[in-house]
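Would you mind keeping the following structure in view while I ask a few things?
Only a single protein chain was left out; the remaining protein chains are all shown in position.
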Amino acid sequence: MKKFATALITLGAVGALALAGCSSSDRSETPESSGSGSAAAGFPADATIGVALPQKTSENWVLAEQLFNDGLKEAGFKPIVQFANSGVPEQQNQISAMVEQGAKVIVVGAIDGSQLGTQLEAAKGTGATVIAYDRLVKNTEAVDQYIAFDNYQVGVLQGKALLEGLAKRQGAGPWNIELVAGSPDDANATPFFEGAMSVLQPKIDDKTLTVVSGQTTFDAVATQGWKAENVQKRFDTILSANYSAGTPLHGVLSPNDTLARGVLTSVKQAGLPTPVITGQDSEVESVKSIMAGEQYSTIYKDTRELVAATIKAVQAYQKGEKPEINDTKSYDNGVKIVPSYLLTPVVVTQENAAEIYANDPTLSALTK
Amino acid sequence: MASGPVILEMKSITKLFPGVRALDEVSMTVRAGEIHAICGENGAGKSTLMKVLSGVYPHGTYTGDIVYQGKVVEFKDINASEAAGIVIIHQELALIPELSITENIFLGNEVRGRFGIDWGEARKRATELLARVGLRESPDEIVKNIGVGKQQLVEIAKALSKDVRLLILDEPTAALNEGDSEHLLDLLRGLRAKGMTSIMISHKLKEIEEIADSITIIRDGKSVETLDVALGGVDEDRIIRGMVGRSLESRFPDHTPKIGEPFFHVKDWTVEHPLIPGRLVCKKSEFFVRRGEIVGFAGIMGAGRTELARSLFGRSYGRYLAGTIEINGKEVHLGTVQHAIDKGIAYVPEDRKALGLNLLDTIEDTVVAAGLHKISKLSVIDPTAAHVAAEGYRKALNIRTPSVTQGVAKLSGGNQQKVLLGKWMFPEPDLLILDEPTRGIDVGAKYEIYGLIQRLADEGKGVIVISSELPELLGLADRIYTIFEGSITGVIDRGDATQETLMRLMTGTTSATAG
Partner (left out) sequence: MKAAFKQLLGGGIRQFGMVIALLALLGYFQWSTGGKVLTPTNAQNIINGNSYILILAIGMVLVIIAGHIDLSVGSVAAVVGISVALSIKDWGIPWWLGVLLGLGVGMAIGVWQGTWVAYVGIPGFIATLAGMLIFRGMNQEIGNNLSVPVPKEIQKLGAGYLPEWGPTSTNMNNSTLLLGILAIVLVVWSAFRKVAKSRRLGLEDMLPAAVYMRAAVLSVVIAYLTWLFGSGKPGTSFPISGCILLVLMIIYTFVANRTIIGRHVYAVGGNRSAAALSGVNIKHVNFLVMANMSVLAAVAGIVFVGRSTSSGPGDGTGWELDAIAAVFIGGAAVSGGVGTVVGSVIGGLVMAVLNNGLALNGVGSGKTQMIKGLVLLLAVAFDVYNKVQGRPSIFGLLFKGKSRRAAELVSEAGQEEVAEVPVAAGETAGRG
């Protein structure tokens, strides 16, 4: 019976504890201002800033990590910069953790821009500001601004560069080309492709260009995960099916450098001459390749410029000012038109590389 | 004592496990060129002693001295003892089934040539070794294709390849039939004639009586005595007396059978081998069982006894071709094991660990495993009922365990067998088929199992006992069927049966019908 009594007392104590717990609830605190009016409020100059980057798949992202860390620190903020190598769920958890750490601004380079709604809404709930960096965040109200290079323009430039390169290097037309697009789960892949096709489609229609494999739709030419191995496999197949009997391959539209190099590897292995191929991102290996006369062009989107613009926006939010916006029409994320600040990219070829990379210590070294 | 110099002396070996003295001052002396048997009940410490000798328990984990060939040796592992010429062959064979005889013999001890393994030389040596052990098989034969008896010989050939001077065999004939056992014993005699020293652990006292020169008996971790066979007076009873510390009045409990009417008939039962089409493992078998009757099935290994039993038990073996089963005069179709259980049949398999028990289970889980519907409503199990049932069997079957929530893996062989019997008594069958119910069980536990079988019969159940030990069948069964190559060759009442008549029927030399 004694034990029985002990048990009862213990259980009683538990109940008391449960009730006691209630009193120290943080419910009584007024919730911080919610909704989108946060920009007007401003926040401390030493606030935590969260930067959620996607998988560590290209040099640009690695550079961005470093620039964000340095730049935000220099501006007096506490940065948390994280990659999400294992996918969307990890990025979701990272954003939640950033909110939990009291981040006032969350900069998101989304892996899949349409799968972060819940976390970003929670962030907005605490009064934080959300900036979509480089990739648009879709299907949610919870995004204040989009900062990126003008991706449609990137595509247009790539299309033009391809035509220019064909004329310069492959003699007179008509020319045989193949198309490559980026990852279907990346919102930027479509504007790249559409921009390029706005230049190329008329030439395909008037037979100046022939896509020998017949693969011309975005779905057919997309590259899952922006992975070089995927495009390489696709080209191994295309080359052996369409170009093994002496049909020349004159040019390839590639949306970025990693994929361009993947294509070039495949072409080399098939023993074919190097086609004119476009790129983007000015990755070190590709710049070398351009200087060696293999890859024809790339796009220079100065990550420094993009990160600097983002940090400038963060500082504006900190002071409670409105950040710079230069486009309020183009980027509809499905729920709202996201105010955007777009930077203009440049095409780089062998001819103008030295001039364009002049301010970039790493790349300028390669052009000498 | 047998002549010859002392090759091995183990002096006052004590091996402690925390809380228990597994070996307590055990001493034994082995002379060169003899066959020295070690006898004792399960758990007496025989295997522990051999593990000390072969370095499985390295020097320093025991006290006492091992003097081998005149020198005190301190083996630190099994490689050290092998290097000294001591090779142990375990009860569970250490052969790789998918490799050839040659590959197995030289596994870990490969014949090196100039470029990797010299297979030509290896085959040549393997052929010589096979000749020495009297095994007429190609050295390229895959081990899984030869029988257990021959595999045992391959193990010995493997030992001989290592320049062995002291051969230890742990229960070498446990899995062998009479013919193979006889061959193995002959081989050991042959090796002895050439000067080999062997130590043999066996439960088969008859074999020991036949072959051993001296016998060391171990009981409860102590060496009780060493018997010199040459001096005479050593027989099975004498050995048993040493092992159990008393003489067993009888190896079978007294029993007056209460036999009723026949209730289980099998007619024209024909079954094909599961993998080899056209090969019949049961050929038009016919037999019946009466209530309260213990029916023995005798036959050499591979005769088709287990195959017959399992094909009856829900067609769990082979491909059914023809035949009928009648229970209480009504024909039944037992398409699955569950059907068979529902119709009151239980089959307790021969291989406890492989076929009978889930070694991860507790005793109580095991006991109710074949009759879950009995303790459940709407498929929901009542754990209390399971516990109560298991407690009941613990008392009724005298299962020695501190608690029925203990894992079955921790029980000794005899207690595992009792748990298994409990498992098959739980669904309350009318007919129990017991396949080798006392294999690998010590003398005391055997006696208890016999008593249980008799009690089951007295409750009006039919019991079929399949056994390779003829004395067991003669002592236990009321009627014995003999099986040879898938056919039932005869049936003999207990009173008329002798080992000789049974043996003749089992080997197909005559046929007879009685009772």
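We just call them A and B in the order they show up, numbering each chain from 1.
The criterion applied here is as follows: a contact is a pair of C-beta atoms (placed from the backbone, for glycine too) under 8 Å apart; a residue touches a chain by one contact, two chains touch by 3 or more.
Just so you know, these numbers come straight off a predicted model, no measurement behind them.
Trainee: Among A:72, A:116, A:196 or A:313, exactly one should touch the missing chain; which is it?
Mentor: A:116
Trainee: Of the listed residues B:12, B:61, B:358 or B:498, which contacts the missing chain in the full complex?
Mentor: Touching the chain that is not displayed is residue B:358.
Trainee: Identify the residues of chain A touching the omitted chain, counting contacts across the whole complex.
Mentor: Residues 3-4, 6-7, 10-11, 13-15, 17-18, 21-28, 31, 56, 80, 82-90, 92-94, 96-97, 99-101, 111-118, 122, 125, 138-140, 184-185, 219, 222, 224-225, 334 of chain A touch the chain that is not shown.
Trainee: For chain B, which positions touch the chain that isn't shown here?
Mentor: 17-20, 22, 42-43, 45-48, 90-92, 310, 313-314, 316, 336-338, 340-341, 347, 349, 353-362, 365, 369-370, 372-373, 376, 379-381, 383-384, 387-388, 402-403, 405, 407-413, 416, 423, 440
Everything that follows uses one rule, which is that only the chains that are shown with their structure count from here on.
Trainee: With chain centres taken as the means of their Cα atoms, state the distance from chain A to chain B in Å.
Mentor: 70
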